[in-house]
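Here the complex is missing one protein chain, while the rest keep their positions.
First chain written, first letter: the chains are A and B, and each begins at residue 1.
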Amino acid sequence: MIIEVNNLVKRYKDLVALDHFELHVEQGEIYGLLGPNGSGKTTAINCMLSLLKYDRGEIRLFGEPMAPDNRAVKQRIGVVMQNVAVFSELTVYENIDYFCGMYVPEKTKRKALVEEALEFTDLKDFRKFLPRKLSGGLLRRLNIACGIAHKPELIFMDEPTVAVDPQSRNSILEGIKKLNKNGATIIYTTHYMEEVEQICSRIMIMDKGREIASGTKEELKGLIRTGEKITVEVSELAPDILEKIRKAEGVLNAEYEGNLLQVQCESGGHSLITLLDILKKNKIYFGRIFSEPPTLNDVFLEITGKELRD
Amino acid sequence: MRVFKACLLVIKRRMVTFATYFAIFIGLSILLSQFSKESFNSGFEENRPEFTVINRDGETPYTEKMMDFLKEHGTYVPLEDSMEALKDARFNDAVSYILIIPEGFQDALQKDKPIKLLENMTQNSASGYQMSSYVNQYWNYIRTWEKIGGNPDKEKTADKVLELLGTGAKVEKRQYLKTQPVSAGYQAQYQVAPYIILVICVLCITSIFLSFQRSDIRMRNMCGPLKPFTRLWQMGLGCASVGIVFWILLTIAGFIIYYDSVKEMDIRITALILLNSFVMLLLAMAISVLAALFVRDANTQNAVANILALGLSFLGGAFVPTSIMGESVLKFAKCLPVYWYEECLNEISGLTGFGMENLMPVWKCMGILMGFTAAVLCITLAVNKQKSGAEESFGSNKTEIEL
Partner (left out) sequence: MFWNIYSKRLLSCLRNRDQLIWIWAFPLILATLFYFTLSSVGEADNLKAIPTGVVTDAAYEADPMFGQVLDQVGSGEDALLNITEYTRENEADRDLETGKIAGYILLQDNTPKLMVKQDGMNQTILKSFLDRYVQTEGNIKAIMEKNPDYNLNWEEIMGGASLTENMSLSSQPYSPILNPYYGLIAMVCMYGGMQGLMSITYLQGNLSPLGARRMMAPLSRIRVIFCDMTGSITVHMMSLLFLLFYITVILKVDFGNKLPLLVLTCFVGSILGVAFGTAVSCLSKLGESMKVGILVSVTMLCCFGAGMMESSMKYLIDQKFPVISWLNPAARISDALYCLYYFDDYQRYGQNIAVIMAMSAVLLLLSGVSLRRQSYESI
């Protein structure tokens, strides 16, 4: 067990930011903390890093209690902050070298590590650039490079892809997977569910400082009644047939609007066949059919009654 | 009037900065006016150099009377007899003349080779010379009258000498104007005014330009339907009204602080002083617009404001009067507008009448100041022409988060 957080409570005056928060992460995982803005993800990370004081609870990293002066633990951690934290007066290379140097004193070893980090984040062509000359995506990559250059065993990434174009985001995500493959355990917070679905081995959905669900994404999706969503192009649909569909087995809800029939199904069943049967029996001609599996947004929506991103 | 209103809003946002500068300036003015509570005197007043006397020879009627005599012509600053105290006072210009009466001086007065008094002053200084000649005169008279009287009562000799030294020539102060001349404090306030006028103008106008010149806003403005000329003159109007409001505040502050002396002054002189400062304001605004074309961010803005204002004011004689500047510096200063403002102010304060002949130098200085304003405006237009039109690029226009 690399991270153990038990019963963590953190208050900002009247606001409860973390409400008996629990987290357990195994070695080799990419663990996603997913939640809307203000759900307590960053607070949780900052508490785990001992940057913030907390009111109650216990935090153990690598089996040791985490404290501000626990340098042995800090040595094994890498941090990628939500805000870009680099020196604006130092070049890309110097910045990485600086932060790496705080962990790795030997010069030759460090040089190799910095080169590796440059390679890894694809910043080789920009090594002599000052941060203000970099675009947003490159800056984020520099931010990541500074956090991971010393090859930490455990990496905290706090929304590393905020305000990054989709292309850069993909390369960042690929990079994170690669880090993980090389043996790093990663805690990853975001409010983009696609990212979590794409890379995380386990996910915790948070809201208002509490865990509302956790598990692999399949497990999470299994938690809810909602299954696939079927959309059928239909040129005409009488109200009584729509009513029939609604009452069919495994169908939660159905809507007909602008030539599109949307059917929300329960999970697990074979609702598509049932639906097509009904349409066929009533001699209704249909065009294209799509079927989408449930998303984490659906999970969040069903549990909390609101959208993940508003 | 959108642009105009926006200008005022920009100024309002940065009001705290301007108010701080202005408040410090006014605060210092008030402080200084309290220090220099001079009252106008129609009779002649001597300059009284600061001096100190260290008496190591013991108090006698001679030394006592000498103190009385010197105190009539100078300001006595008591100091303790230690090298440190004397050094401190001399180095910091607290005294310009130090006299030490060495032990045995009075007893040796009648000898062929008397013990000499020790004095310290800046070489070749007028005030030092003045005090030194008084001291020499006094002791020489004592010497002579001791000799004449045989062995008289010291008290009497000293009294006689003081009586002789009490006579003097008549002095009359000619007054050419019926009203009081410009009070030193009021003049001093207007002497340093170019600094505050420049600082505030540069800060205000560059702030306005900064917000309008920001590349994204410029892009938006350039796409807007407003004619560039309309936008420009509304901005000009904004700058001008801010400047004028500030000038009025400055004027009112001056009136309030120096109410007593201003009310005794000739109204025409006051008007000329104000006119002069107004011309200075116009110049400052022209300079600010020019500066605004080069200012790119808040930090350069502060640096430019301070360096421009300090440099121009210092070299123009706003802080150190031009009368004590070296020849070569003066030659250079004459190329700077503030010099002519100060010249004009000096001419105005020295006015003795309002004939053509009297006012000519004043108009000349103001004319030169206006000339500077026009020249700066021309340069501004030329620079602007070079810079305006479609942009080559909008520089490092960032759309992403700032560091």
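Heads up, the rule we're going with is that a residue touches a chain if its C-beta (ideal position, glycine included) is under 8 Å from a C-beta of that chain, and two chains touch if they have at least 3 such contacts.
Note that the structure is predicted; figures quoted are calculated from it, not measured.
Although one chain is not drawn, the whole complex shows that of B:125, B:187, B:251 or B:384 it is B:125 that touches it.
The residue touching the chain not shown here, chosen from B:15, B:94 or B:252, is B:94. Within chain A, the residues in touch with the undisplayed chain are 12, 46, 49-53, 68-69, 71-75, 77, 79, 81-87, 89-90, 94, 97-99, 101-103, 105, 130, 146-147. With the whole complex as reference, residues 41, 44-47, 73, 83-84, 86-94, 96, 98-100, 114, 116-122, 124-130, 132-137, 139-141, 143-144, 147-149, 160, 164-165, 167-174, 176, 181, 299-300, 303, 306-307, 310-311, 314-315, 317, 319-320, 323-326, 329, 332, 350, 352-353 of chain B touch the missing chain.
Here, only the chains that are shown with their structure count from here on.
One simple way to say how far apart two chains are is to compare their mean CA positions; for chain A and chain B this gives 66 Å.
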